[in-house]
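Excerpt of the complex: some chains, original placement.
To keep things simple, chains are lettered A and B as they appear, and every chain counts its residues starting from 1.
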Amino acid sequence: MFDGVNGHSSDGQRRPAEERPHRPSAGGERQHNGHDHGPRHRAADGVLDLKTYASPYKPTWCPGCGDFGILSAIKAALVELEIWPHEVLIVSGIGCGSKLPQYLYANGFMTIHGRPLAVATGAKLANPKLHVLAVSGDGDSYGIGGNHFLHTCRRNPDITHIVENNQIYALTKGQYSPTSEPGFRTTTSPDGVFEMPVNPVAVALAAGAGFIARSFAGEPKHLKQMIMAAMQHPGYALVDVLQPCVAFNKVNTYNWYAERIYDVANDDTYDPTNPRDAWERGTEWGERIPIGILYRREGVPPYETNVSALQDGAPVERDLAKRLDPVLLEQLKRAYV
Amino acid sequence: MAAEGMHDDLSLSITIGGDAGQGVESSGALLTQALARGGWHVFAVPDYRSRIRGGHNFFQIRITRRPSLSHSDPVHLLLAYTRETLDVHKPNLAQGAAIIYDDGLRVDGGPLATEGFMPIPAPLTKIAEEHGAKVMINTGAVAAACGVLGFPLEPLVSLLHDTYGHKGKKVVEANEAVARAAYGWAMEHYEGRLAHELRPGRGHMAGRELMVLTGNEAFCLGAVVGGCTFVSAYPMTPATPILEWFAARERELGVVTKHAEDEIAAVCMAIGAGFVGARAMVPTSGGGFSLMTEALGMAGMCEVPVVIVNVQRGGPSTGLPTRTEQGDLLFVLHASQGELPRIVLAPGTHEQCFEAGWRAFNLAEKYQCPVIVLSDQFLAAARKSLPLDALTLDGVRIDRGALLTPSELDRLDDSYRRYAMTETGVSPRALPGHPRAVFTATTDEHGEDGHITEEIDLRVAMMDKRMRKLEGALADMRGPDLYGPADADVTLICWGSTVGPAREALPLLAGQGVTANVLHFTDIWPFPVDKAEAALAGVRRAIAVEQNYTAQFARFLRMMTGFEVDGSVRKYDGRPFSPQQIAARVLMEVGARV
């Protein structure tokens, strides 16, 4: 019997906490043999490569949409980290970008607008063995979902949060978003935006996030690396991805981003573990836009490691039959005599 | 069961009143539990304001020989911590009622005696200061009440040891000393003076073991045996105690318990947990439920089992936060945009709370949909004595429905279809984590494999499939329970917690020459129409008894069956019905002489 990670294959036995699966680490031998892995062939004894993650469905995104690059990078990162489709759960919200889980072969849950982080947190706490990703747009993550963003940063569950930040509400056809820049004209900002945009890096830093990176959908390698680093970080990790929307954002285009971004990794003086540096670099936006790992805090264990109920195994691993032990009920009742 | 509501003539009501912050509820809880330890049945209801200090609070305890189903008017013993207490509660006192108060309050007992009451000015402050400390005045007051009632002191002393044990020997001993002194004082001056009293010789059941728990606590116990493994919530009166109960036992029971940033997060976390396989629950009250309505639709659409407990309070909006109401029935039945399968249970008694605790999780997994448990502040906070065997594992089972077993998962050889069309509408369910059962879910309309669709036929088939689950669930829904004579002139139609006081009203009505019975609904949705119609067939005159303004259940009943009640007794002042109130209002409705 295959030993899945969902607990219900665990023949009623609790598994000790140490038995949790390896934290993904990069590298390792990968085989590219060109076989076509259909769903039937994607069991753990098969070969893990990009085809393993191939979905039978074609994305409905516009040709040229930045979301394609994000999809590819996620797949590539998962393959490189040697994570199988059944070991991952990708939770998204609602929006163009949030359709992503539908376009790869992996467990996915496309939830409601603004709530993927909360759903992801519940899933992670119920089954910490799953590699949980939350993926959604800037409107979803920073607009309507802003409160969960704030609190997930400080809560620090081991979730990788990938934001498809196209600075626009795309699926609803072009209203301004919390990251739209001042002056940007849309149907709901006909006179141009006059609210300060959310700087996700600064807000995440202030809210207590332990890993903050920025990347660009037009730089697939860099993006893949950021996603891998985020997944390897124990705890909440934000990857804010600059994502051109070719249909509705004619300002922040591929070129616009490409002309401005620079990788902080190329700056030897930059110390991403220093919050002060991170604040300064994180708040930089305009002529120059830093990408890369902008902040990384080590040594803070993720939320779930502190949860006392998880010390003896996860909810999905519990043998519920034990709850029918009369001794348990008797003990609980006695407290009321 | 039928006999449960019956009890001999003895029914003694005690009220403890004082300011918020004076320990009214803790005194009440102490006395209640002591009485139960002494073998008496109790039913106790707190009444408090939405503030931390100041303002009149009270706690009403009813004592009976056999189990009772609610508190009861007039009050035979008043323990007054303030002068205001006297003013507020005098109208509710029975003839000859005793009134205990600290002699320092400088109440003039003369007029009270003239009115036929028995004023008992007790040196409570003095005793507390002398034998312990001033803060122990409540201990003394409770002990004095025991003395006046002729109730033995031992149960209270043992309880003081259990309650204050963790505070150290000194505290325990001081409390005991205060209790003994106050008890001694009361026995000395008032032994045998009260008409109704609780001395062992009068038939109480000392030695038998009774628990005392609230409806919330009974529900928690049910949820534990029902396999609950995940609780997420945002504090909201009167549901907060459920969250706190699990938080306090998180490690011991292995139930992940999360105080979330808001109710939206709370329910979404539970849905995330339910999606991957936890038995997840979200306790809240109406305002929190309002915030959950969007996510409720997600659970319905994605067929995720989740249990939402709405402990109703006085509405609308913030309303009367610490008070009771049954104002959310039609709301929870129709909450969230569009149409989705849901199950709604409304337990009416402590035993039914326990049962709802485990049933809700089974129904949620069996029908892969959200289950809403409707409770209310009255039921949630009322403390009731129960023999230990009132809550047992009889009939309790854990039914995970169409959850694929490990070997079934291993044998899957095709692409797994999470939303496979089936006759029952229930699709074999895998949890994320098995290599043969990788799938996506979406809140958009979708096909069998969970992929978004807008195709007409698929949409219609999926909608039918989801709603078809309710047909199966109908078989699990219980019809109404009938209490009282089958051939009554008047039938009180109840749902949820009004059943207790309504059943207690039956003998009162009988005493006025009205034969009545109670038809009580607990399983609300999918509505067991056939069972309801069968039960309604014999009804001569139906009076809805509801704790809301618009008689929501009566309206619902008409919608589902066409049956129209002949009248309704409604209460929406935030206070629970007493049996006397129901009886009086029913008599008015039926036009009988009072």
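Everything below uses one rule, namely that a residue touches a chain if its C-beta (ideal position, glycine included) is under 8 Å from a C-beta of that chain, and two chains touch if they have at least 3 such contacts.
Keep in mind the model is a prediction, meaning the values are calculated, not measured.
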item	value
Copies present in the complete complex, per labelled chain	A x2, B x2
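The rule is simple: only the chains that are shown with their structure count from here on.
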item	value
Euclidean distance of C-alpha centroids - chain A vs chain B, Å	41
Chain B - residues contacting chain A, complex	36-37, 209-213, 217, 221, 224-227, 229-230, 232, 250-251, 253-258, 260-262, 264-265, 268-280, 294-295, 297-298, 302, 388, 391-393, 396-398, 400, 403, 405-407, 409-410, 413-416, 430-444, 450-452
Chain B-facing residues of chain A, complex	1-2, 4-11, 39-40, 42-44, 57, 84-87, 89, 91, 94, 99, 101-102, 105-112, 115, 118-127, 129-130, 147-148, 150-151, 307-313, 315-316, 318, 320-321, 323-324, 326, 328-330, 332-333, 336-337
